[in-house]
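Once you've had a glance at the structure underneath, I'll fire off some questions.
Of the protein chains in this complex, one is absent; all others appear in place.
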Amino acid sequence: MQKLSSKERCVIAKVNEKKLVVVQLSGGNDALNTVIPYNDGDYYDNRPQVHIDPDKALKLDANLAMNPSMTAIKRLWDEGKVAVINGIGYPEPNRSHFRSMDIWHTAEPTKVLTEGWIGKALRELDPKSENVLGGINFGRGLPRAMSCPGVPVASVGNLDTYGLFPSVSDLQDRNDLLNVFSQMYGGAQGRDAVSEFLSQTGEDAMVGADILREAPNKYSSSVEYAANPLANSLRDAARVMFSDVGTKVFYTQHGSFDTHGGELPVHSKLWDDVSSSIGDFVDDVREHGYGDSTAILVFSEFGRRVKDNGSGTDHGSGGVAFLIGESVKGGLYGQYPSLKESNQLNGDLCANNDFRSVYTDILEDWFQVDSVPIVNGTFEKFDFFEC
Amino acid sequence: MTNKTIAERAVYDKTIGIVNNNPLGRGFAHPIDLAYRNGELFVLNKHPVFARVGVCNYREDYLREFGTYGHGDGQFWLPTGIAASDDGHIFVCDEFHNNVSVFKVSGEFVTNWGRKGSESGQIDGPSGVAISQDKNILVVDQNNHRIQEFTVEGAYVRSWGEFGTGPGQLNQPWGITTGKDGSVYVADWGNDRVQQFDTQGTIIGSFGGPTEDEGGLHRPSKPAVDEDGYVYVSDWGNESVKIYAPDGRYIQGLRGEATLSKWANEFLDANPDESIQRDISNLMPDLPDHFNTPYLISTQIESYFWGPSSVIIDKTHRLYVVESSRHRIQVFNLV
Partner (left out) sequence: MVCAQDTTEQRSLMAHLTRRIGFGATQAELDKLETQNYEDVVDDLLDPGESNHLPDELVLRYHTEVHEQRVGPWSAKQWLYRMVTTDTPIVEKMALFWHGIFATGYAKTNQARALAVQIDMFRKFGLGKFDLLLEELSKDPAMIIWLDNQDNHKGAINENFGREILELFSMGIGSYTENDIKECSRAFTGWTLKNAEYMSVRAMKDSIWPYGRISWHYEYREDDHDDGVKTFLGETGKLNGSDIVRIISKQRVAAEFISRHLYDFFVADEVPVSQWPYTAPKDPKAIATLADAYLSNDHDLKEVLRVLLKSEFFKNSRYERVKCPVEYVAGCLRVSSAVNKPTLLMNEAVSVMEYMGQSLLNPPSVEGWHEGTEWINSGSIVERVNFAYEVWGNSGSIEVKDITDRLSVDGDMYAEEVVQSCLNFMGPLELTEEATKYAIIDHVSRNGLIKFGDKSSKTRSQAEERIAEILALVAASKEYQRA
């Protein structure tokens, strides 16, 4: 009998607990002003109006520094818990918001897909959709990343007010109504695809709502989150996580990072929101013992142009992403793109690694699922995770 | 309409205020009414979440605040009118709660009274309060189209008025004040006029009216009366203030000419990026044709009145104009 290595044992024991938190930065985050090549003369030459003061930037090493607003993330970096992936992107970059975001969501740059990588991953992890709360979006609408036929996803705008018929106070009356709803949405064959979709969604909603209603009641924490929508979403995510309902993916977004003008103050405020929220969330997760099993992915749909336009920057490519968590091997990954004109791609930074590599790490090493059908190919892993 | 005058009774002095979108702190959040007592200005803020009373003075000191948003005692939901009595009490009417709250001038809550309805003694959407000559409380009962008088404890005394357009009739009245002789002036909002009643509720005079000329009013919000019986009206629908002689003759119109207040200057000093741009901007530009109502013009010209909801006169011949959408008070000296 083949003995399992300690790594394999370790993996199997933890496999069902792993959680991914995704923080999407919507609008195209300016990577150059997030992880800054503060010693590179080309940076200042190209960004006369829109550069960060090197004295204020938070130094990572002799060449790179973080945006001054990112104090909490820097703290985690110092603890070795932040993987910075520089020069991330995909071939033939697309500078249209929705299209580029759709590419990240569906892991397919060459054609339009409607199924998202997270939706597909959830389908692998729970093929029979036994858990209707496997993936939760903390926000409005449903990100394409989580969309996959047959995979239920809850969209919780506000955890405290979530549920069906909350205004009916009599318990018996409410249950009667829930039964009616359940029958209406639980019928057999719908008359068309839209009807079937509505049925499925309604059923999932019912089940999920019942469960989620309990989460806030069970929560207690010493962490006081910052006051911004991202912090609210992450706090909701924490509350659900700690109620152990089996949620594997917690999705949320912040923005708009589309800083065509007035970039410096806007970008700074946005990163203040993001960094402080993530810091608070990590503190909360640690306090409750979920640190080892939680990983946070922070990404944006593209970076921005090398040259500024006098007050901001236009859509570009070659961005930066972050993976944060106790089980993450902190450090710099990918290559920092060269700012030399000869190395640029039509005025943009050249990406040197594919975002699908990051997905591959997450899918294979974190969630233990086969990545190839999800990311539509084989991509070299970074090897981010410790056991 | 510019600041054209027939005779000049009010001369611009200065502006007090700045917008504040926090639950506390100096500044105003949709100031809707104002009461004056012993050099203190009690500003009632009707912000949808930060409703409160802020107290300041002519010298632009921010002294204190009281009241918060909510349904409990001492809390507001849609507070619309405020008045101060000589003996040191503040009365605030709330058109959602259909009640009147009583505070000491320090801000300490005393009591509240009032119930929704249309019977005598019941109120529906009270939008203004004033102290009567007998030291009772006059309440503008907006949705019952009448004025009711209560004791300070809330006991019913009398009421007058009914829906209509004729003399003495009212249509969704808004603000109220009293004159030296005890007569009661009411902003008869829906009828575009201010009506004057004696202490028993008999109609004795009328100012303005639904005319298009400069002496007309359009949805006036509040009257104020000086010692000589001149009537000053915040003409809400025209984003103006109109002044009438005691016999009803139109005297002067004001469109507003706000300047930077002390708090406004503090902000701009701390934000040179904005103040530099502001200094080189033309803040009184010509507007394209489609900005053709007083409201639309006021959204574009910052110094004009925008949402003049109340006027009061203090004991030193000053006229204060409260603007709910510019979060400030313009002060005029009365000559």
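Each chain gets a letter, A and B, in the order it is written, and its residues are counted from 1.
By our rule, a residue touches a chain if its C-beta (ideal position, glycine included) is under 8 Å from a C-beta of that chain, and two chains touch if they have at least 3 such contacts.
As the structure is a prediction and not an experimental result, all values here were calculated from the model.
A.B. asks: Identify the residue among B:9, B:30, B:222 or B:255 that touches the chain left out of the display.
C.D. replies: B:30
A.B. asks: Identify the residue among B:14, B:116 or B:219 that touches the chain left out of the display.
C.D. replies: Checking each option in B:14, B:116 or B:219, the one touching the absent chain turns out to be B:219.
A.B. asks: Would you indicate which residue among A:21, A:57, A:88 or A:205 is in contact with the undisplayed chain?
C.D. replies: A:205
A.B. asks: Specify the residue from the set B:73, B:87 or B:274 that touches the hidden chain.
C.D. replies: B:274
A.B. asks: If the missing chain were put back, which residues of chain B would it touch?
C.D. replies: 17-19, 21, 30, 32, 46-48, 78, 95-96, 174, 189, 219, 236-237, 258, 260-261, 263-264, 267-268, 271, 273-274, 277-278, 280-283, 285, 287-288, 291, 299-300, 302, 306-307, 309, 324-328
A.B. asks: On chain A, where is the contact patch with the chain that was removed from view?
C.D. replies: The missing chain touches chain A at positions 26-27, 96-99, 102, 111-112, 132, 137, 140-142, 152-158, 162-167, 176-177, 179-181, 183-188, 190-191, 194-195, 197-199, 201-202, 204-205, 208-209, 255-256, 258, 260-262, 265-266, 309-312, 314.
Convention: only the chains that are shown with their structure count from here on.
A.B. asks: Just the number, please: Cα centre separation of chain A and chain B in whole Å.
C.D. replies: Each chain reduced to its C-alpha mean, chain A and chain B end up 50 Å apart.
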